[in-house]
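Heads up, one of the protein chains got dropped from this complex, but the rest are sitting where they should.
Our next item is chain A:
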Amino acid sequence: MTILTGAPTAHESAGCEPDYVQLLTPEGQRVEHDDYHFDGDDDLVRTFYRDMVLARRVDTEATALQRHGELGIWAQLLGQEAAQIGAGHGSRPQDFIFPTYREHGVALVRGLDPGRLLGLFRGVDHGGWDPAEHNFGLYTVVIGAQTLHATGYAMGLTADGLVGSGDVTRDACTIAHFGDGASSQGDVLESFVFAATYDAPVVFFCQNNQWAISAPIERQSRTPLHWRAPAFGFPGVRVDGNDVLATYAVTRAATDRARAGEGPTFIEAYTYRMGAHTTTDDPTRYRSGADVDAWRRKDPIARVLAYLRSRDAVDDAFVAALEAEADDLGAHLRRQCREMPDPSPLAMFDHVYAEASPEVEAQREGYAAYLAQFDLTGAEGER
């Protein structure tokens, strides 16, 4: 019997490579792993590269829009592009993705217009995209709550007979995204219990970016996070979260396993939050520049470009065209953000219930009448 002792300092600092699945080194060298393999071609790697560049551009533009006062706040993904793009491509269209509020890269892969993400951060809505359109759920702000929704949805997939048929276009699973901070939430641990005991087809994808606002991973866990999974009765794997080939391969294996009816998997994508928690945060108050510099040398995008260049799989024209595409995306985001109308005041009363409540409707009418006194067109519900 193996006893995991869990030394208090079992976390690896940036200077010491942790034990994880890696298929592409920070220098862009392909390496092999005994259990996980990347079987894609250069086209797929180019797609990963493109999506990571675009995801970073979304993040950069949105951060700038916040600085210009166009967004109230923005939660940055900088540094986590490989984790998100790999996880996004590791799912199939019929899989349902439950994000937290930083999964802009996953949203991009799923086909959601990144401009749709801005409404929540601009304060014009709480999300509001149709989750069914891209099987991509709404951003969830209360940390970890969505892991239970992902588990319940997965239980529903099982009940619907959509697991284990062997038909890859039909069988489905869910992916629950969360972070190292959320790993301390009871809901996340309860979702492990439910997923395990119902053998639900759910993949728990934890981006361990080392920081929950100012709290380091050591405040969340005494042991590596992926050690938790076996205690619940399903496998846990740690992957280099800055290696898109590895995050893709590990996610693909885990989702294949879930769809095949073999139950949940926990993935700890070991990465780093290069930016602030959100645009309201100041990380210089709690962490050193040396750590950030060490992680900058593990940049998820640079290593893919180095790899593609080493294979002559991209040329300057490709890089320039991608840069132009990113510029267009940036312009689209800026325009979409600034043109986003404020909601009409009376829209506040919409959709509280499926079957309207007479009380809310009375308040709507009362407020419309109140506004009408001031001759505001809002009383008509439009402006």
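The rule we apply is simple: a residue touches a chain if its C-beta (ideal position, glycine included) is under 8 Å from a C-beta of that chain, and two chains touch if they have at least 3 such contacts; residues count from 1.
In this text, contacts and distances are computed from a predicted model.
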Protein name as given in UniProt for the chain not displayed, "Alpha-ketoacid dehydrogenase subunit beta", "Leucine/isoleucine/valine transporter permease subunit", "Sodium:solute symporter family protein" or "Cytochrome oxidase subunit I profile domain-containing protein": "Alpha-ketoacid dehydrogenase subunit beta"
Touching residue (missing chain; options A:E81, A:D95, A:D187 or A:D299): A:D187
Touching the absent chain when the full complex is considered, from A:V142, A:I213, A:A231 or A:A290: A:V142
Given A:Y153, A:W211 or A:F234, the one touching the chain that is not displayed: A:Y153
Interface with the undisplayed chain - residues on chain A: 96, 125-132, 137-138, 140, 142, 145, 147-157, 159-160, 174, 186-187, 190-191, 193-194, 197, 350-355, 357-360
